[in-house]
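Got a structure here, written out as structure tokens. Questions coming.
Of the protein chains in this complex, one is absent; all others appear in place.
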Amino acid sequence: MYISDKFDSGNIRVVELNDPQNIQLEIKHDHQSEFFQWFHFRFEGPLEQQYRFSLINAGQSAYAKGWQGYQVVASYDREEWFRIDTEYDGEQLHFSLLLEQPSVYFAYFAPYSYERHQDLLHTMQQDYRVNLNTLGQTLDGRDMSLLTIGDAEKAKHKVWVIARQHPGETMAEWFVEGLLGNLLDQDNPLAMKLLEDTVFYVVPNMNPDGSVRGHLRTNAVGANLNREWQSPSMERSPEVFLVREKMLELGGDLFLDIHGDEDLPYNFVAGCEGIPSYDERHKLLEDTFKQAYMAISPDFQDTHGYAKDEAGQANLTIAAAWLGEQFKTLSYTIEMPFKDNADMPDEAFGWSPERAMQLGCDVLFPIKQTLAKL
Amino acid sequence: MYISDKFDSGNIRVVELNDPQNIQLEIKHDHQSEFFQWFHFRFEGPLEQQYRFSLINAGQSAYAKGWQGYQVVASYDREEWFRIDTEYDGEQLHFSLLLEQPSVYFAYFAPYSYERHQDLLHTMQQDYRVNLNTLGQTLDGRDMSLLTIGDAEKAKHKVWVIARQHPGETMAEWFVEGLLGNLLDQDNPLAMKLLEDTVFYVVPNMNPDGSVRGHLRTNAVGANLNREWQSPSMERSPEVFLVREKMLELGGDLFLDIHGDEDLPYNFVAGCEGIPSYDERHKLLEDTFKQAYMAISPDFQDTHGYAKDEAGQANLTIAAAWLGEQFKTLSYTIEMPFKDNADMPDEAFGWSPERAMQLGCDVLFPIKQTLAKL
Amino acid sequence: MYISDKFDSGNIRVVELNDPQNIQLEIKHDHQSEFFQWFHFRFEGPLEQQYRFSLINAGQSAYAKGWQGYQVVASYDREEWFRIDTEYDGEQLHFSLLLEQPSVYFAYFAPYSYERHQDLLHTMQQDYRVNLNTLGQTLDGRDMSLLTIGDAEKAKHKVWVIARQHPGETMAEWFVEGLLGNLLDQDNPLAMKLLEDTVFYVVPNMNPDGSVRGHLRTNAVGANLNREWQSPSMERSPEVFLVREKMLELGGDLFLDIHGDEDLPYNFVAGCEGIPSYDERHKLLEDTFKQAYMAISPDFQDTHGYAKDEAGQANLTIAAAWLGEQFKTLSYTIEMPFKDNADMPDEAFGWSPERAMQLGCDVLFPIKQTLAKL
Partner (left out) sequence: MYISDKFDSGNIRVVELNDPQNIQLEIKHDHQSEFFQWFHFRFEGPLEQQYRFSLINAGQSAYAKGWQGYQVVASYDREEWFRIDTEYDGEQLHFSLLLEQPSVYFAYFAPYSYERHQDLLHTMQQDYRVNLNTLGQTLDGRDMSLLTIGDAEKAKHKVWVIARQHPGETMAEWFVEGLLGNLLDQDNPLAMKLLEDTVFYVVPNMNPDGSVRGHLRTNAVGANLNREWQSPSMERSPEVFLVREKMLELGGDLFLDIHGDEDLPYNFVAGCEGIPSYDERHKLLEDTFKQAYMAISPDFQDTHGYAKDEAGQANLTIAAAWLGEQFKTLSYTIEMPFKDNADMPDEAFGWSPERAMQLGCDVLFPIKQTLAKL
């Protein structure tokens, strides 16, 4: 038996690897942070045997409730990621697999590698309507990359989409890949029409350092980027600093920040009802967006979600709130499940890259409906 | 120089083929019919020369107005069909091409062959949710094929989609191919949700004989199928007879009949305002459908279209009218252009298979919205 | 239950279709000919039942020995053609299938349609090294198409490849598709080197009328084209007449005529040992070709094959013999099995399009080795 995590976004520590029935593992903390929950490792062993794995520190992870009803993601070919049932006893997470190929990858969710991230950026830039810019560098020296889609000069509307502030929420970048593919589809009249008067600014990965390092929630120095929007700095949170400066420079009419939620088995949005400037107009935009999203995608809903903020009680260190207040416009956090959409469950694959991509495709419709109200 | 039409849906007669600058051609009539306008032929000649083609009987064709602003469809590889500008002088249609490869196909619209039709049926039947049935035979002995998608036993709603009563309107079968692909996409929640309570009955090609023969509008004995719905017969219009009997047996809640229009450069619907039973409820369904279709697809519009029927003046020999009256429910003819969508023109490709497929994908949304009103 | 053959290369006559356990069918004769053995039909019936089919005139077919050890070819999706075991009682051929999808195609070998033929020609012509010419018309009015690959002006060697004189031998056109794909592969140095000094003249389908009509062996008027090479005529065998004239005009250094054999479960060649001019040089070329082909492809062998002609006893009405004598050079009939290669049997698929294509890829090697001896 053999376990490794020495690869892009790998994260595991082996505690015991002697008994196939009792493989004990720990998830490593994010660097300089208490957060942990993302795991990603490769296991190799004799074929056609049953193996039982335990994440022994699961109960201490960032969102321990997330393990209830959770299914591990696994792949033999690194392309199809299937689900495996788990048991969570309040302390440890256990799961078993009858090994069908010599080597298998396990992860918290289907990984989205930095190689694929670079492929995405450079496939996109081939389109004549796309520009690619590096805003600056992360603390590990990686690129903060911005895609601009459409004609910024002529555009009436500006839409910002950022993803993966929390690097372990890989569904967020799958979502963006789906969105971009649809937006650039020249046979899709909705996308073509949108780009006639709208420019999209898209940051597919807000946290490349955390992504490569195998973090759940923070950057290279333990900063939770989604608590840095009021006073980011080049020392602690250059990722936010650089993107926020660009937003202030260019302005924006609609903001989406794409995330994953460890606990709730639904797709939903978290909005700006708690920001100081929230008003009827803002509410109308929110309602328009949600109604349109529900109409086009039964994977989206508005029944289950986070508790609403009291008026004026929003945490303005969070991107969506800070942006909503700053630009006085629609600013949503979109949350997808690590688990599944309980309204339309898929036993075999749960919430998957394919469905996240489809939800990203479908978001063009509520965007278009909402822009029409501006 | 060499011209041939001896292949699936081929249609041309050579009048003069001596002078590259004056190639004179005639479109053949549909068998036992006065209708003609569909053409499809292969031309071969020395490379890098300019050739000028004239369809000398264009002015006598079924919809001579259709030649105004029309661009010929052409392909070197039988996959990409590009457009060529034409001149129409009221009698003849002229167009020129600088030949880039030895052989080129010209057609009225991108062909959809009987081989592809069979491929479509048999690719679809692989899905466990699809059934394939032959309702009977055409006069030439071809299959009248019905695809049933979804669980007919459990379904609350029944949707019928038929296409290509007029065989030269090939965009209708491209539309159906798009619709079916989207409907069976298991990562598309809208489709998955639709199939939870709806069964689709789809006839991708109502007129295979006319299709293979290279007809514009009629079947093997010159019958215009879309004037046969009141009293079809196995002798003259078995295509309609067989499908209509099945509809009467199974019932239906929403009917779409997919067509192409020679003249108008728009996508639109023709409805049932002229049928005897038309009422507020019917109007609500029509409005719901149109609003939803316009919302999801800027390629669809409701400004340009056919003149509305006077109340009670509908021609009940037409499928949409007869079905609307018979089943007292939404029954639309969907029309796509042979030319282009003038609202979103594409110089290089005009209205194309890809866009017809996309319009077929998008029709699931208005269907779903409309069914919600039943 | 439902059976049809009204499509490209369809061939069956229903005798009895009442009892699923006793479906009686006849193969139709080639038009104006006694030959028959090719069949191709579609069957539709209730799912998950067992059906038993009998070709009741199998014993009178052209090569009745061919039914021994033969497996029927079948497909649910028209792309993957699997094999079904048969029983041959000396008069009838019986086979059974548990139906897994509503509709299934059966054929003597995986079909190669006229649509695919046109696709092949027009995909190929896109390559700047390829020319496409129509030599004239068949009796049904189809194109006799010649592909010229390479630079005829500069070429030191001229290689002719013709296929499917016998239209039911569809493996011959699959072979050509493989050959052409490999020959035009710009990353394959063997092909690139070959085309530096060699021009290929390829007729992918010598008998399009017979192909579309569902014939085994003859053209539209019952002519066995491979017995027409001494005195072809535009009235009876324009296919041979046109190609032969072109060969006489352009010359050739190596000739391959691609066929299938109903009986022998092997790939082999039939050569020119019986032609008047056969000599040591000719034998050297033959030996070179065979040795090289065996070296590169274990699917090719020289143990099993036709009885050798006595010296001077060759039938010069046959293409390979006539060409060998006329051009005093290597001229081979290549035979592939309808059944399987018994040296490397594949239970599931038998001899298949994929393997015929591979054998076509591999033929470039013996061609190159042989040309080096000229």
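In order of appearance the chains are A, B and C, and numbering begins at 1 in each one.
In this section, a residue touches a chain if its C-beta (ideal position, glycine included) is under 8 Å from a C-beta of that chain, and two chains touch if they have at least 3 such contacts.
All figures in this text were calculated on a predicted structure; none of them were measured in a lab.
Enquirer: One chain isn't displayed here. Which of the visible ones does it touch?
Expert: Counted over the whole complex, the chain not pictured touches A, C.
Enquirer: So which of A:60, A:123, A:230 or A:277 would be touching the chain we can't see?
Expert: A:123
Enquirer: If you put the missing chain back, which residues of subunit C would it touch?
Expert: Subunit C touches the chain not shown through residues 187-190, 192-193, 295-299, 341, 344, 352, 354-355, 357-358, 362, 365, 369.
Enquirer: Provide the residue numbers of subunit A that touch the chain removed from this figure.
Expert: 2, 4, 6-8, 42, 44, 75-79, 101-103, 105, 113-116, 118-119, 121-123, 125-126, 131-134, 137, 140-143
The rule we apply is simple: only the chains that are shown with their structure count from here on.
Enquirer: What chains touch subunit B and also subunit C?
Expert: Neighbours common to subunit B and subunit C are absent.
Enquirer: Distance-wise, how many Å sit between the C-alpha centres of subunit B and subunit C, to the nearest whole number?
Expert: That pair's centroid distance is 37 Å.
Enquirer: What whole-number Å value describes the gap between the mean CA coordinates of subunit A and subunit C?
Expert: Computed from C-alpha means, the inter-chain centre distance equals 55 Å.
Enquirer: Where does subunit A touch two or more other chains at once, residue-wise?
Expert: Answer for subunit A, listing residues that touch two or more other chains: there are none.
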